[in-house]
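Removed from the display is one protein chain of the complex; every other protein chain stays in position.
== subunit A ==
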């Protein structure tokens, strides 16, 4: 305890008492003058609603509820006659963030004086009256139904400041208390725990980190969530801020530890990498789930559909712009944007396939044709096919036919397109071969149209696409459980060994 000879003995005794109860509230700034500063945060027993009066007498009631208020600072001089003959005199009284107006602070000063009676030390009573918020009730600012009336010129700014302060206090209290983690079953200081936003469940960060790291390494972003059974049922995923806090990396993504970094299995660098991987996994999954998503024909970057879908009749719903290379194009035909009015032109390859597919499918239109008509518009397709048909029939009579010619055409067209965009010519015979191979071997997912492959010969027919679609690879039936409902189910038992895919099990 520091020397405080500038006070009289009975004053010293009183200050010691107050200091031993609230050590952090009392400051003695000078060794010569008998001055005392009390720095008292206000904590109301119940959360209260706020109502405001602005200087132009407009009353505003806000929805926010608060129970913590920023400290009120009282600077006090103790005359040598205190406490017997004179009261302690208040030099200054201020409220941090001015949540109390000047007028209210003057009222508070008067109220504090009224608490003094000759001969009785009053410091503790003052402090307690402010700390517990009792003065608000005595001054009739706080009504019995928990409504606090404040005066402030711009209530919204004050509310912002108050809520920031309240969050700081809550975080401080959380960090100082102990919490039980339901995963490692031990009790930890709050500074290494987290209260998850959204559900308020508390776990220690190293445990959650391990759980989430294992999910990220499995490539399953949906398991990065609160482990509580209720939250799993609600399919509530963790927020970016939560993952950042749990992995203990700063908001600027570079993996610098914020505070205590004990107990983590992975190094901060690894956690930074895993965090980025999680973001990527999530983006990829959202992209796959997005029915309006598409890929940039130039740089192959995925592009999400617009948040508000444009009107289908306007033609603008086909417009996309790539975020990474800024190429603006038509979603349907993947060519440079041709304006909302012009129809999409079919490529020679598409025309050829449109005519040829039914020939191989007993005259029935294939699903590919239906999709094409859906996307390009049935009328548009019909018009273009009608002009193409005579040309095709002439061609069919000539010797060279078949797939080879189609892909050559596709190839030439693609070359032209690439030259047109001024992009390097990435198209070569390997890409052509790969295109052919994919068309022969892969089955498009019924949901997102991504080509899917099965392990040759013994792979399981039950497919779970990254977009969430479940379907039978052999016949394309989509169902929650194709294994039971798909018409080719009984062929499945012909698989040479028991299926080990973990999805159909």
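Convention: a contact is a pair of C-beta atoms (placed from the backbone, for glycine too) under 8 Å apart; a residue touches a chain by one contact, two chains touch by 3 or more; residues count from 1.
Heads up, the rule we're going with is that contacts and distances are computed from a predicted model.
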{"item": "Chain left out of the displayed complex - its UniProt protein name, from \"UBC core domain-containing protein\", \"Ubiquinone biosynthesis monooxygenase COQ6, mitochondrial\", \"Ras-related protein Rab-30\" or \"Small ribosomal subunit protein uS7m\"", "value": "\"UBC core domain-containing protein\""}
{"item": "Residue in contact with the excluded chain [from A:70, A:206 or A:272]", "value": "A:206"}
{"item": "Among A:62, A:125 or A:228, residue touching the chain not depicted", "value": "A:228"}
{"item": "Residue, one of A:147, A:182, A:299 or A:389, that touches the chain absent here", "value": "A:182"}
{"item": "Subunit A residues touching the omitted chain (full complex)", "value": "182-186, 206-207, 210-211, 213-214, 223, 227-229, 232, 263-265, 480-481, 483-484, 493, 498, 502, 505"}
